[in-house]
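To start, I am sharing the structure in question, which I have written as C-alpha cells.
Removed from the display is one protein chain of the complex; every other protein chain stays in position.
For clarity, chains are labelled A and B in written order, and residue numbers in each chain start from 1.
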Amino acid sequence: MIEQIPYLAVILIAGIGIATILLKKNLIKMIMGLAIIEGAANLFLVTLGYREGGIAPIFTSAPGKEMVLPTVQAMTLTNIVIGFATTALLLAFAIMIYRKYGSVETNNIRRLRE
Amino acid sequence: MRRNLSIIITILMVGMLGVIVTGLTFGDPGEHPMDRYFIENSQIESGANNVVAAVLFDYRGFDTLGEAAVLFTAALGVSLVLRKRRDD
Partner (left out) sequence: MQMSSIVKTTADVLFPFILIYGFYIIIHGHLTPGGGFQGGAILASGVLLLLLAYKYAESTNVVRQVVMKSLESTGLLLFIIAALSAMMLGAGFFFNWLSPGGILFGDIVAYGSGTANLNTGGLIPIMNIAVGIEVVGAISVILLALLSGIKEKI
C-alpha cells in the first residue's frame, strides 16, 4: 500500500474535483473544480510512465541508461494546453453570464435553475 | 435530495477510479515496445536529443496540429465572446 501513494493522491484529487463540481453552486468554483480534475489527470499520466530509477527522456549529457516512458509525457503536454484553452473559454462564458444576470450563483440565474 | 445524489455520484466515480488503479504498480510500467522504439530510434531518425520533442513534433505530429488548432480556436472564441460592444 505504501508504494501506491501517487495513485492514492490521484484518487483524492479527482474526488475533490468531482465533489467541487457537483456540490458548489458558484460558477467560478465549478471551473476551479474542473481545473483540479485536469491536475489529477496530469498526475495520473505522469505516474503511469514512471520507471524506478529512470531519468528524463533527454539524451543531452544523460547520467543514466534507464529512461521514463516518453509518450505519456507528450500526452500530458497536450492535456495541459487543452486544459488551458478550456478554462479560458469557460471563464469568458462566466464573465458573459455575470454581465447579463449580475451574478454567478446558479440559484440566482433563472435559466440555469433546474 | 439533490445533494445526496451528488455525494452518491462522487463516491461511485471515486470507487471506479480506485478499482482501475489497484491493478497498477508504481515505478514499474512493464515492457512497452512503442516507447522503447521511440527511445532507441528518435536520435537516429529525427536527430533530436529530446525524445519528448521528437514524439511531439515528429511521430505524433497530427496530435500537435490539433492541439495548436484547439488553442487558436479558444483564443478566437474568447476574443469573440468578450468583444467591445457599442451600446455599453
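Going forward, a contact is a pair of C-beta atoms (placed from the backbone, for glycine too) under 8 Å apart; a residue touches a chain by one contact, two chains touch by 3 or more.
Treat the numbers as computed from the prediction; the structure is a model and nothing was measured.
J.: On chain A, what residues meet the omitted chain?
T.: Against the missing chain, chain A presents residues 56, 58-63, 77, 80-81, 84, 88, 91-92, 95.
J.: Can you list, in ascending order, the chain B residues touching the missing chain?
T.: 40, 43-50, 52-54, 56-58, 61-62, 64-65, 68-69, 71-72, 74-75, 78-79, 81-84
Here, only the chains that are shown with their structure count from here on.
J.: With chain centres defined as C-alpha means, what is the inter-centre distance between chain A and chain B in Å?
T.: One centre to the other, that is 10 Å.
J.: Applying the document's contact rule, which stretches of chain A touch chain B when the two form their complex?
T.: It is residues 3-7, 10-11, 14-15, 18-19, 22-23, 47-52, 57-60, 67, 69-71, 73-75, 77-78, 81-82, 84-86, 88-89, 92-93, 95-96, 114 of chain A that touch chain B.
J.: Considering the complex alone, what residue numbers of chain B touch chain A?
T.: 2-3, 6-7, 9-10, 13-14, 17-18, 21-22, 24-29, 32, 34-35, 38-39, 42-43, 49-52, 54-56, 60, 63-64, 67, 70-71, 73-75, 77-78, 81-82
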